[in-house]
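What follows is a single structure, written as structure tokens, with notes after it.
Every protein chain except one is present and positioned as in the full complex.
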Amino acid sequence: MKAITRRSTRIVAGLLAGCAILVAFAGPTIASHVHVSVATVDEVAIGETVAIPVALRGTDGSPLAGTVVTFYLHMAFAGVEGEAEIGRVVTDDSGVASLTYRPRLAGHHELRIEYLAAGAAEVETTSAVIEVTGGAQLYRSPAGVDVPGVGVELLMVVLATVWTILFWVVLRIVAIARAGGEAGEVGLEARR
Amino acid sequence: MAALNDWQERLEETALEPVRRTGRRFWAVVVTLVAIIGWGVYAYIVQLRDGLVVTGMRDRISWGLYIATFVFFIGISHAGTLISAILRVSNARWRTPVTRMAEFVTVVALICGASFVIIDLGRPDRLLNVFIYGRWQSPIIWDVLAITTYLTASVTYLFVPMIPDLALFRDRLADRSSRWRGWLYRTLAIGWHDRPAQRRSLGSAIGVLMILIIPIAVSVHTVVSWIFAMTMRVPWDSALFGAFFVAGAIFSGIAILIIVMAILRRAYHLEEYVTEKHFVYLGYLMAAFAAIMIYANISELLVHGYKLREGVEFHFRQLFLNEFAPLFWFYLLGGLIAPIVIALVPATRNVGGMVAAAVLVTLAMWIERYFIVVTGLRVPLMPYEPASYAPTWVEWSLLAAGLAAFALLITVFTKLFPIIAVWEVAEDHEATVANAGAAIPTVAIPAVDGPRLAEEGGR
Partner (left out) sequence: MFHDHPSDQRASADRTPGDSAAATPQASGSGFGRRGFLRVLGLGALSVVPLPLVSELIRGESGDAEAEPVHGQGAAARTRDGRIRQWTMIIDLRACDGCQSTGQPPRCTAACIEGHFAPEPMEWMQVFEADLAGGGTQFIPTPCQQCQNPPCVNVCPVAATFSTPEGTVLIDQERCIGCRICMAACPYDRRFFNWGNAPVPPEAFLADYSPEHQVPAKKGTVMKCDFCPDMARTGTLPYCVQGCPQNAIWYGDLEEDIATNGREIQSASRLLSESSAYRLKEDLGTEPRVHYIPGHGEAAGRDAFEPGRLPTEWPWMERAEGAVTWRR
């Protein structure tokens, strides 16, 4: 019993604490064996799509497959601001998750990218920057079929034809009036 | 020759009589009708002042008696087309005493029908918007176009064959009638003196009109049906509506014509010209169209009823079993089956029987328009309790006023214009007599492509 002196207890405690601290600091480093790289994204215009590839590798350089990578974008609308998810991709066998992104607003955007590698304790973050230039209207109403010629034009043709014929009949009536107009009393006498 | 001249004289006297003499009964009828119309005007003033809330229509059942009556009147207007045009095209000789009355009915029915659409508007003060801002794609604009075209064509078709008879009036009434009437006939007869050139013009005008007016009339009621069929209401969303409505229009047109004929025949002593044969033939036509209507109804109801898509079951219950069952079964039995039976049974195959059948059909067809409109709107679109509709005194008053206006206009017409197509009836009679090989020496009638007045042959 006397062999376990106070001094030795202190040394052991200090060593244990030191190890704990070491582990605490080194923990993430030890656990974070993921190396992430995001390729620079080209400038893209509204209406185009762009690929945002995120490559995940372990510290040993092997690609991390099957990891879910989530992409977020900060948005503001009608007085409400916040982050919204814009995509979720799983890394393939070569450790790359590529989001096919169709930007919806021009300007400078910073995407936040999150991933949780297998065996990791926490979610890790990185970011990507996209420059989006303005473009034409994207959304088109889906309804309507345009068959040329079949429509208002047809209605007009039919109407014009009918009213032309009616006009012609009116002219016949005018003809009757004229044919009798200059005759004076001739017709009346013939009847008596 | 003498007999033919006598017959001719009698015909002309009969045609002239209503214009020459006006009895007390006429004024009594006119006063009554004007009183009813006056009450209708008061009801409309109430509606203008307070809005359509004075009717029974509401958001769920937003069309009612007014639109039903509008469709009914436009339907009746097909009387003239059928009798005048189709029978003229097929050269059915028996039509001649009836054509004038049929054409009257058409014009008057169109005027009354158009009035009911205007009565139904929430903002009649903005009626001109229809012409200023009209959209070609709207069924209502198609309706305006079709009815305007049909009204123009019908007025023309009424006027043109009437020219020779107006000339007759001008000549025979010159001494007896007042100055304004003389002026009226002189103007409207547009110098008709039975010249060959005039006859040719008249013949070609009538020939073109009688063919043109058939597709116009078909298009009118088709377009009226499309006001309903272009919506997605369950009972209305049917490709059959156009044909269905046109058949119904001709059907109700024949019925109204029989009734008008019977009344005018009695009032103006036309028994010699409008005989029982005419009523029976029209009754046969009516029965034929009743059969067509039965076929159309079976087609419509069976095709929907077999599958019972959403909304159809509710509609069938309200139509066959519940709220509208009395109206529907009366329409089917009294309006469609009864005319066929009456036409087939020899005992009822007479003037009285045909008039009774016509009354049943007229009533049944108004009821049919009514329940088409109301049941169509009554099928619930979302989860809510089905609404109900009952016309108020304002709507009934305006219906009465509309019918009174219809009757009044026809009555007034008969006092101003020849109610029988004198020259056509005479021509038909001549041909009949000539064919029968009568001993009366008549000039052989050469084939001419225009109309002829009997005077030419009889002298």
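Letters A and B mark the chains as written, and numbering starts fresh at 1 in each.
Here is the rule we use: a contact is a pair of C-beta atoms (placed from the backbone, for glycine too) under 8 Å apart; a residue touches a chain by one contact, two chains touch by 3 or more.
What you see is a predicted model, and the numbers here were worked out from it, not measured in a lab.
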item: Identified contact with the non-displayed chain, of B:344, B:381 or B:431; value: B:381
item: Hidden partner interface residues of chain A, rising order; value: 46, 73, 75-86, 104-107, 134-139, 141-144, 156, 159-161, 163-168, 171, 175, 178-179, 182-184, 186
item: Missing-partner contacts on chain B, residue numbers; value: 50-53, 57-60, 62-63, 117, 120-124, 126-127, 129-141, 144, 195-197, 200-201, 203-204, 227-228, 230-233, 376-377, 380-384, 387, 449-450
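The working rule: only the chains that are shown with their structure count from here on.
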item: For chain A paired with chain B, centre-to-centre distance based on mean C-alpha positions, whole Å; value: 61
item: Touching residues (chain side chain B, partner chain A) in the complex; value: 136-137, 142, 145, 149, 152-153, 156, 159-160, 163, 171, 190-195, 197-198, 201-202, 204-205, 208-209, 212, 216, 455
item: List of chain A residues in touch with chain B within their complex; value: 152, 155, 159, 162-163, 165-166, 168-170, 172-173, 175-181, 183, 186-188, 190-191
